[in-house]
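Below you'll find the structure I mean.
Note that this complex is displayed minus one protein chain, with the remaining chains in position.
Labels for the chains are A, B, C, D and E, by order of writing; each one numbers its residues from 1.
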Amino acid sequence: MIKALYPGSFDPITNGHIDIIQRASTLCNEVLVTVLPNLSKSPLFSLEERVKMIETVTEEFPNVFVTTYSGLLVNFANEQNAQVIIKGLRAVSDFEYEFQMALMNRKLNTNVETIFLMTQSKNSFLSSSLVKEVARLEGCIKGLVPGPVEEALIKKFQHK
Amino acid sequence: MIKALYPGSFDPITNGHIDIIQRASTLCNEVLVTVLPNLSKSPLFSLEERVKMIETVTEEFPNVFVTTYSGLLVNFANEQNAQVIIKGLRAVSDFEYEFQMALMNRKLNTNVETIFLMTQSKNSFLSSSLVKEVARLEGCIKGLVPGPVEEALIKKFQHK
Amino acid sequence: MIKALYPGSFDPITNGHIDIIQRASTLCNEVLVTVLPNLSKSPLFSLEERVKMIETVTEEFPNVFVTTYSGLLVNFANEQNAQVIIKGLRAVSDFEYEFQMALMNRKLNTNVETIFLMTQSKNSFLSSSLVKEVARLEGCIKGLVPGPVEEALIKKFQHK
Amino acid sequence: MIKALYPGSFDPITNGHIDIIQRASTLCNEVLVTVLPNLSKSPLFSLEERVKMIETVTEEFPNVFVTTYSGLLVNFANEQNAQVIIKGLRAVSDFEYEFQMALMNRKLNTNVETIFLMTQSKNSFLSSSLVKEVARLEGCIKGLVPGPVEEALIKKFQHK
Amino acid sequence: MIKALYPGSFDPITNGHIDIIQRASTLCNEVLVTVLPNLSKSPLFSLEERVKMIETVTEEFPNVFVTTYSGLLVNFANEQNAQVIIKGLRAVSDFEYEFQMALMNRKLNTNVETIFLMTQSKNSFLSSSLVKEVARLEGCIKGLVPGPVEEALIKKFQHK
Partner (left out) sequence: MIKALYPGSFDPITNGHIDIIQRASTLCNEVLVTVLPNLSKSPLFSLEERVKMIETVTEEFPNVFVTTYSGLLVNFANEQNAQVIIKGLRAVSDFEYEFQMALMNRKLNTNVETIFLMTQSKNSFLSSSLVKEVARLEGCIKGLVPGPVEEALIKKFQHK
């Protein structure tokens, strides 16, 4: 019985995230998508909006759940009896940062293992921030994010 | 007949940029240096100052023109009938970011091709932000930027 | 009038190479695919076989030609009045090697410019050697190489 | 019920490999260490020697088994009903190669997932080939490989 | 007689920094730890607090001294008759940035040499910002920073 956290700021969730969630859901008994506040950047969507969007676009996966957490991730893993943290890798720059985080998390709690899945090549250029930038400039984001997220992004930038 | 955009924030233009412009101008019929506002960082020079400096230091190239644009770059390429976006590569970290941008731009418009030129090795450590940092600390920037840009940088930091 | 060399060992040509050739053929007036002997590895296909395969799979591009060369590439560019060498980039490790080659070529001949095109993301994991390895182990290579190359690979490994 | 392959040439197995095996064995129901012949390099230890050494040094893990395979890895995963291929990552250069392999394997068989575990930082400089080089030069390899492997390496190079 | 600067923002000093300082102190006659203000990020500790902490945790090294500087580093090297700037390398991303800085510094003053020491593998995931993040979330930072820094970090975040 493997329970996994899939942490991120998901501002907003992209098709790259969903690809990882889908594959994690076939490997693990339960995947808990864990939305982190992201203190360093001011988010476009509120925590509540992000959770709601993820719930909507992952409702087809019965073993995927969504929550938020603002403390130390390995403590949350402990509380939740999650043995695994899932991360998606796209590029070398991801790799170095994630390596550093994985080693720190192992130092903080040796019972929690970080495992990495490779993003599908067609999503390798996708990031939440790039999608936001394209949406802000009114470019077409179809195929980059799920339908409901596309609508939310368009609405968001109309109000700006 | 190849028309190319060479986009960047050029805050300010360095000898590395001019190296790329010169080589692009021998390959393409027309090169349109496209100054982007750069929302994420507060610029040292205004858009107008940047355009003027680039016009001054590229006036020897008859097929190089300067403009500004604040929307989606591939749309501007379309409006201008430019088939090509030129980017200069210096280092691995450039490469990953530019790869991501090139793939996104191809997704947004398959008619616009991004081509990459390598920066001359002697300019590989040059960046606008590093030049600004050296100028701010009153280090010698001769040889890193053209004469008029050197003067403008010195004046800028005297007034600060 | 831009004439470009597209050098490589093409042992064999893959869909990744064809993607680069197609895009180069829309940017340049003439693209000369230049098959290099590749001294360091013993090739699977002879130079003649490689040239023939490339001719077959690029015959739809009227401005693409195929040849072989075994000397210094920049000298061949000079002989051919080619101003440009085209290279495809897939990954960081490509980048460093190609950067080194481009700087050396510029040192040897400043009139020849190396330009880089990004491989489509769906081809980013494709390489001739990986395709050969999969074919050797009788894995399916459909979609990785053009039909005639697929057949040639299968035949080659049946005879081994 | 997750069954995983952990493929490699293991010539010989190091403490870095054992670190990955141990962690994989707590995440998966069964881990099948799969020794590949490694055609491109001439191995120091025969396939049989390598299998025997791995069996000896992993006997404390009841759900870890050892085998050899010389065909297409994803076919072997299918035969074995293994859903997962485990790989250890140490450095950026590993990452690019493994990324390429993982994407190719997914193309060949979408039912097999490659997951990556990070090597412990204290093992990040360990590789079978570096260990062999040190042993060949009669340097101390204690702490880099398990005791039986250390003995086998010393014996091997005495006979050379 | 080699005198070295070891520059950084040290906000706060970690065991990784101390590892570098210790090794530099055995190679050089004098090591001057040079605390830079770090304009781009708002620091957690004041310059004075940082200097005091470093003095406390390096007092066992008789040839290590601490100071602050806010101008051009190579000018400070000149003033201090330091021939060498010491930097620690952990990862590829460090490498590229430090390479750029080293080349710029050589351009500004060819008499000052930058030398690089590798961080011990067990510290490769350590950075001041990651340590601060863990401390802020009340994770255990024992073993990552010296005792006095651990206390200072805990106190700092209690007052927040």
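To be clear about the criterion, a contact is a pair of C-beta atoms (placed from the backbone, for glycine too) under 8 Å apart; a residue touches a chain by one contact, two chains touch by 3 or more.
These numbers were taken from a predicted model, which means no experiment stands behind them.
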I'd like to know which visible chains would be in contact with the absent chain if the whole complex were considered.
B, C, D, E
Sole residue of E:Thr34, E:Thr114 or E:Ser128 that reaches the chain not shown, by the stated touch rule:
E:Thr114
Pick out which of E:Leu5, E:Val92, E:Leu108 or E:Ile141 touches the chain that's been left out of the picture.
E:Val92
Among D:Asn29, D:Ser46 or D:Ser93, contact with the omitted chain is made only by D:Ser93
Which residue numbers on chain C touch the omitted chain?
71-72, 74-75, 92-93, 96-97, 99-101, 103-104, 107-108
Touch rule applied to chain B and the missing chain gives residues 92, 121-122, 124-125
Mind listing the chain E residues that contact the chain we can't see here?
2, 23, 26-27, 83-84, 89, 92, 95-96, 99, 102-103, 106, 113-118, 120-121
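Everything below uses one rule, namely that only the chains that are shown with their structure count from here on.
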Graph separation of chain A and chain D (steps between touching chains)
1
Per Cα centroids, the chain farthest from chain A:
C
When A-E and A-C are ranked by contacting C-beta pairs, first comes A-E
Compare the two sides of the chain D and chain E interface and say whether they are made mostly of the same residue numbers, over half shared, or of different ones.
same
When you check chain B against every other chain, which residues touch at least two of them?
92-93, 96, 99, 103
So the touching chain pairs work out to A-B, A-C, A-D, A-E, B-C, B-E, C-D, D-E
